[in-house]
Structure formats: C-alpha cells, structure tokens
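Just dropping this structure here.
Selected chains from the complex are presented in situ; the others are not included.
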Amino acid sequence: MIIVLKPSVTPEQVIGFTTKLTSDYGVNVNRWDGVHSTVLGLIGDTTQVDIEYIEAQDIVESVRRVQEPYKKANRKFHPENTVIKINDEVSIGDGSLHIMAGPCSVESEEQIVQIAKDVKKSGATLLRGGAFKPRTSPYAFQGLKSEGLDLLKAARKATGLPIVTEIMRTSHIDMFENIDIIQVGARNMQNFELLKELGKTDKPILLKRGLSATIEEWLMSAEYIMAGGNSKVMLCERGIRTYETYTRNTLDVSAIPIIKKLSHLPVIVDPSHASGKSWLVEPLAMAAVAAGADGLIIEVHNDPPHALSDGAQSLTPEKFDKVAKKVFALKEALSNT
Amino acid sequence: MIIVLKPSVTPEQVIGFTTKLTSDYGVNVNRWDGVHSTVLGLIGDTTQVDIEYIEAQDIVESVRRVQEPYKKANRKFHPENTVIKINDEVSIGDGSLHIMAGPCSVESEEQIVQIAKDVKKSGATLLRGGAFKPRTSPYAFQGLKSEGLDLLKAARKATGLPIVTEIMRTSHIDMFENIDIIQVGARNMQNFELLKELGKTDKPILLKRGLSATIEEWLMSAEYIMAGGNSKVMLCERGIRTYETYTRNTLDVSAIPIIKKLSHLPVIVDPSHASGKSWLVEPLAMAAVAAGADGLIIEVHNDPPHALSDGAQSLTPEKFDKVAKKVFALKEALSNT
Amino acid sequence: MIIVLKPSVTPEQVIGFTTKLTSDYGVNVNRWDGVHSTVLGLIGDTTQVDIEYIEAQDIVESVRRVQEPYKKANRKFHPENTVIKINDEVSIGDGSLHIMAGPCSVESEEQIVQIAKDVKKSGATLLRGGAFKPRTSPYAFQGLKSEGLDLLKAARKATGLPIVTEIMRTSHIDMFENIDIIQVGARNMQNFELLKELGKTDKPILLKRGLSATIEEWLMSAEYIMAGGNSKVMLCERGIRTYETYTRNTLDVSAIPIIKKLSHLPVIVDPSHASGKSWLVEPLAMAAVAAGADGLIIEVHNDPPHALSDGAQSLTPEKFDKVAKKVFALKEALSNT
C-alpha cells in the first residue's frame, strides 16, 4: 500500500502516523521524501488495513493498494483453479463447458419439465429458473415463490439436471436447502448480510456481478462468502451499466480473462441478460467461450399454445439447440488447438 | 404506452396481440400503420402493464412508456408536497431546510453525545450516525451494531435531536422500532424484500439512490415502500457512479429539481458521500440548496485527542459550523427572493 | 418518428404543428389521442426531419425515431455486405479475416521494416503504424509526422503490405494520397469537418468509435463520410469509456453483431487499445473473431536491443505470431461449422 501525504504535512505528523500504522497493523513503513510530497510504503500483510480509515486522515492526499484486498478469492494464494462439483456429471471450473438453461420464471410444472427435457437434449447440464423474482416494479409478477422451488425439484426429478435459482432474502436460506446452486442476483451483490449468511452454508453460490460493480468489488463480495467458510463461489458476468442504450447492459467480455488471472474461481457468462435481445445471445455466447468462460447461463422459454412470444431475451428450445451446438463445437475446436 | 412492432409482423399477429392487451390489462389499443412499421398506442391505466412482458414478445421491436410507472410517488396524482413530520420542530418537505449531521460510525457514547451537542449548536436538527455499516471488505469494521443504536438513543436523550441510522437486514426491523428515521443505503436500494417490509411499518424512510440507479428506478423503489402502505419516504441523492475518478461519485445535482417535478416526496442531498472529500462538502451543499433540496446529510466527526484525522469526507465540528452558517444564510436569501 | 405532445397542448397547436410537419418535410402525420397525452406518428422519409428542431418545440414532451437516422450506412437499404478491396490479396468484409498489425508509433526505418516483415510472416495482411500521434499531453512525443509516412511506404515497398495510418487534420489529406487506409482516431470521430473532407476522397477509411460514442452516433459519423460520396468505410470498435478502471477501456463486443445487423459496413476490432494490457490481447481477439469481426488491428513492437519493453498493450513479434495462429485457427474452425 502506497500512501501519498499532503504537501502541508509536518515531520511530527509523519512520525506520528508512521508509528500508528506500525502498531495498529503490524506492517513496516518505508518513507520517501519527494520535492512536493512525502510518500509512505507499507510492507507486510495489508489486507487488514482499512483503506477508508487511511484515506480519512487529514494528512493523506491519496492511497493506493499494490496488493489486492481479497485473499481467499486471490489466485496468488491459491494458484489452482477451483473446481465445483455439483454431481457426478457436473464439475464446474475443470476445463469443460457447462450450460445452465431454462426460463426466466418458473410458470407451471408442465412448462418447467418440458423445458428441462428440451435443454437437456441440447446438451445443457443444469436447469435454471426463477421462483423468487426481483422486479423493478412492485406491481409486476414476483414469481411463484416456494411453489416455484417445488416445480424446479420436479423438473430435476424428471431429468436429473441439477437446479439453479435465485435467493432474495436471508430468511429463505432454509427453503433453499435442497437447491443445487443458489444464485445471488446483481441487485444483491452487495447485500452483505445475505452474503455473510450464505458464507455459513456449504452450497455452491452463483454470484452475479452488480450493475455497476468493479471487478474488485465483485471479488470482495465473493470474499465475503468465502470469509464465512464457503469457498464454492462461481462468478457470473451479466453485463454492466454504461451510457450505451442499444443493449440493456454492456457485456464486459474482458472480465472473463481478468477474473481468471486474478482469481481461481470459475466464471459463468449470462449473454441473455447482458444484451436483453435474443438475437444477440448466440454471438455473445460464442465470444464468452472464446474468451475462456467456464459456463453459460441462457434463458430458454418454450412456447405454450396461447403465448405469442419466445421472450425478448429468451430463446425457443429450437434456437437454443442451434446455439448450444455451435457453442460446444467452438469449445471442442478450442480444446484441440 | 407506445409499442413499435417489427416490420415482419403479420396482420393476424397484430390482431391477436391487440386482443390480448385489451383483455389482459383493460386498456384500449390504438393502431397506426407506418411505411416500415406498425405502432400500437395503449390508452388507459398502464401502470399494471408489465413492460418486460411486452418487450418479450417476438413481434415487438421496442416499447416506450408515456405515463410514468409509479403512481403513489407521482406528483401527477398527488400534486402537493409530502411533508414528513418527525417531531414538533422538524417537518421535512415544508419549505424549510434541515441538516442531518453526525459521524459515519458511532464509536462511543462520549463521541456521539459530544458531536450531537456540537451539531445541534450549529443548527442541525437531526443526528445521523452509523451503527450497522455496509463495508466493501469483510475484514473491515462493521459497526457497533445494536450497541450503536443504544448510543444514538443516548445522544438523542442528551440533545433532543431525532436520530437517523441505516438498516441492513429485514430481521432487524424490530430493533429499529425506536429510531426516528430509518436509512436504506445505496447498496440496498433494490433489496426489494427489505423495501417491502419497510412498507409495512410507519417509520419515515430515507431512501438513498443506488450507485447507478436511474431516477425512475429510484422512484420505483420508493413506490415499493409506498405500495406497502408507508408513504413517509424521503429520497437521498448521494452521487452516482461515472467514469470520472477525481471524486468518489458524481453528485447529480439535476436530480433535485427533477425529483421535485416528478414526485411530491422530499429530497435530501448527501454532499459528503457524493464527493468523498471534505473540502468539497461546502460547495456541493451550497449547490444542493440553491437547486432546491429540502435537506442535507453531512458527516461530522469530532477529533478525540488521540486521533489524527477529521476524515476524508467528514468535517470537524468547527468546519461544520461554518458550512451550516453559509448554507442557512443561502437558504434565507433564497426565501427572500 | 413518434412525437408525444405535452398534456397541456391545445387542439389549435396540434393542428398548427401537424400542418407545419407536413409542409416542411413532406411526411404524413397520424394522430392518436390518449387519456393524458396526444401522440403524433410521422409516416414517410424522416431522415430529413431535424429531431432537435422537433424536441425544441414547446408543445413536445418527447420524440422517438422508429426509422434509423442513417441511410447510406443502413443495411435496410443496402442488404449486402460492403467489401472493401485494398489490393489483389486484401478484401475486407468478404467473410475472410484480416489482421492489421504494427507499432503504435513509427520510430525508424529499421524498426518498421523489420516489424512489417515479422507480422507478414505471421499472417498479417496489412501494416499499421502511427506517424501523427494524438497525445493527451502537449509535452509528449507527437510522432515522426511526414517522415513517418515515408517510412511506412518504405516498409510497404519491402513487404507488399498495404499501410494504415491515422490522420489528424484536414489540411493533411493531400499528404495521405498514397496511404492505403486512412484511420480516423476515436478523438476525431465527431470532427465533422474532417469527416466531410474525407467523404470527398475515394480512400478507404478506418473510423474508430469515439470514447463514449453510441452505436448510432458512430454510424452517423460513417454517414457523414458516405454522404460526401465515399462509401469505403470500416468501423473499428476500440473499447468504450465506463466506470471500470481495471482496463483502460471496456471492449464492447456486442457492437460487432449489432453493427453487422444495422449496417453493411465491415467491422474491425482493436483489442490492444480496448484493454491497454498486452496479456488481454489474445482473449479479446478470440472473442472478437467468435462474435463475427471482419478484422483485427493489433499493436506489435519489436524489441530493439536498447529497449526494455514490448509495450503495455503491444505484443512482441513472437507473441503476435502465437496470437495470430490461434486466431486464424479459430476463424477456420468457425468457417467449417
């Protein structure tokens, strides 16, 4: 950690501050006097150093970490890839490619079982579906809730596919006991109380990136879960908020190799939410796999007779089948290189 | 609501879709055929119309609301300003200016009581202080928690100032029973489960704007609370995330007059978090008041003998006194015009 | 074009405005009265309609285009891909993949000729190199200027590779007479005077996306060039400015399929500038090709004996060779699917 002090600092203040840093955090402090400013360098384990406290000091101009503030999520201290084993067939992070597919919302047993069968046939190895739905409007459909969880389990029973679904509240953790992967949505990425409680479980967690979270903040949220003792965390890139309005979000494809470099955790990409447009799912899925993603999470919706739609960002099972074929072919070609 | 259909749509699809809209939502549908596209206009109450469902239709190119999606927070349906009465002296939204001041974190009884006395003397009419602290790092100090709440109450007892503090978890609501204003932090602005529960209380809520929330999303979060029956919501602008790195966030001063136009709810501005720099608090507070804010929330930290700091974004009581004087003088000058 | 009028509009104003629109722009106007607002729909060719003029009307609440504002760059009016033939070997946009490679700045004849030979051996079909350099600081090296152009020509002579280099000023157009592709940098994307002059030439133009340009603004800049008569425009995605600070810019990989859908112009991707980090060039290049890019532009810098560096975002010829091999193998695998 490098601390630049203000030009106005007095020698006494520097000594006082240095002494405090040494005693509070057990770090060594190196000092260098420039023409206009004094710079301090902290040597040792600085993850415990409260950067906001340092910034808050009146004599401090700016602070910069050299070392990352996350430890358990850090590849430096855990060089090998984390592999998360869901069942005998599904191990995420081991170099294979997994697709989690299914509808935005679980609507009925017939729907979810049929989609589960369809996506399994196309090669998906996990079933996704929303039971509790975070909606911008209080007047919009909020999901089938616990009934939705039951329907997901029925679909799992019918197909053997492990299930992935979103949690929205700490008090629901018990209800998710029998769910295979618990998803934390983008809007809850910094719901630290929820993260802490999930850290006490041993459930695999799919942690979506917040709408405007930096990569470091995202890794710190993973660290919250891991600090509690649960190291089964997957990071899901789902697009970030930018000024561009053509797509709902902007897929940050660079996040994939960056996470792979900074961390040992698996990276999943959500091309459906990243773009909000079904015709963009294929090219974005291809880009994600080419950039090194461990998995994809894709919205698939079958077309009940009375519905007009396959969803703005959802694929029909037929289109999904085509996308899955291309994506797996790409993965194979990449593996052969 | 205006729906632009894709050029490829067939007349049968248009009729089927129109019929569905009419029967599902009880709206009238107006149709207009352009050279390249067909446009539908929905007439009636469209707040119940699920815009994501509409967007999801295969035949839809784009959708746009003409009417705002919020009702209870909407000035159109509630032309008069909402005034939130906290006690006999403090009514927020009635044209007067209120300052909520206090430390980022409550540290000790001595500290919080002293600051409360200081800020009261300078004209603050509410005391703020963090007991539960949302921190990016799991290793950072997380606040004094329930003890912090007790210390705030002690400070209230000593000064008479109503207290404002942040809640982080639904299960804590009972613990906040005796708090005057409950703050929802930026990271929880779309923690919909928390908003729903707060909607069932009758506590005044200070709803901070999310890091990258649009004004409409922010108003929809207020709507969540109000839909539950609690209409005592204050909106707090605290800076948004942009590409600029000089300040921690970018204060969106335009949000003040925009909220005043779109909604009847009071607007509070947080110049301390918006900038992250104490020397910017004064000019931003002045700008906020000149733009029409109903209140300010400002970090003030006293300087215990052994501390080196007045905080990167905190003011000392002396500096706060100076800022408060200028701000109240400005308010008076504006009132006289 | 759909125009939503303010609730306060009078019937006379609507009639006056409608008449004006019809007479000024030769469009038909369709009118629809909602509960709270009146909406006008314009039918006919609206590319000539000045949207800012419409927005400026006191009675107008908001305006929205249904039709894109660009014509010559629009795939709707030109369904086939534009193919830009540079020489007998290089046709950009015909389904093949081209790599433009070379140093950020041309430094010496020895350097540029050597790099040209190296990148040609690895499969690059065009040589890039900066002669006029846009620099944030007036005190930084501004390029070898016209001498740099001469050195590029020498490298072209030695290798046969066509050359790509950036123009910064209208008065330099004559100097670029013998350059194969003229690049317009991100900072000049809306230097409309330069675009207009380039529209009068018949040179292939590589138009970089502005730092925070929307896709529509970018296509409108292409339209500026094309409106002047020059239809040889390639669009170059080079990353956009976002809140994320880990990378210099955020590569908007979605822009590739979006441009391919909206326009017939070729898309080139610059993974070097998008990330600012050489180790990210490979994964981003792979992602770009998988998403459908027609070409890549990559910084390559050889390592003269006295230099310590291969550049923060530049590859050495050895690393470039490896990236090129992977990228061409990916392209072939995609073609075989």
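Think of it as A, B and C in the order they're written, each chain with its own count starting at 1.
Following the convention adopted for this analysis, contacts are C-beta pairs under 8 Å (C-beta built on N, C-alpha and C of every residue); 3 or more make two chains touch, one makes a residue touch a chain.
Note that the coordinates shown come from a computational prediction; the quantities given were computed from them, not determined experimentally.
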item	value
Total identical subunits in the assembly as filed, 3 in place	4
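The rule is simple: only the chains that are shown with their structure count from here on.
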item	value
Innermost chain, where centres are averages of C-alpha coordinates	A
Distance between chain centroids, defined by C-alpha means - subunit A, subunit C (Å)	31
Approximate Å spacing (C-alpha centroids) for the pair subunit B, subunit C	40
Where subunit A and subunit B are represented by their mean Cα positions, the distance between them in whole Å	27
Per-residue multi-chain contacts in subunit C, two or more chains	212, 242-243, 245
Complex contacts: residues of subunit C adjacent to subunit B	2, 4, 30, 32, 34-37, 39, 41, 43-44, 61, 64, 66-67, 76, 212, 241-243, 245
For the subunit A and subunit B complex, residues of the former touching the latter	13, 16-17, 20, 47-48, 50, 52, 55-60, 69, 134-141, 168-171, 187-188, 190-193, 196, 210-212, 217, 220, 223-224, 227-228, 241, 276, 308-314
Subunit A contact footprint on subunit C (complex, rising order)	212, 214-216, 240, 242-247, 250-254, 256-258, 261, 274-275, 279-280, 283-284, 286-292, 326, 329-330, 333-334, 337
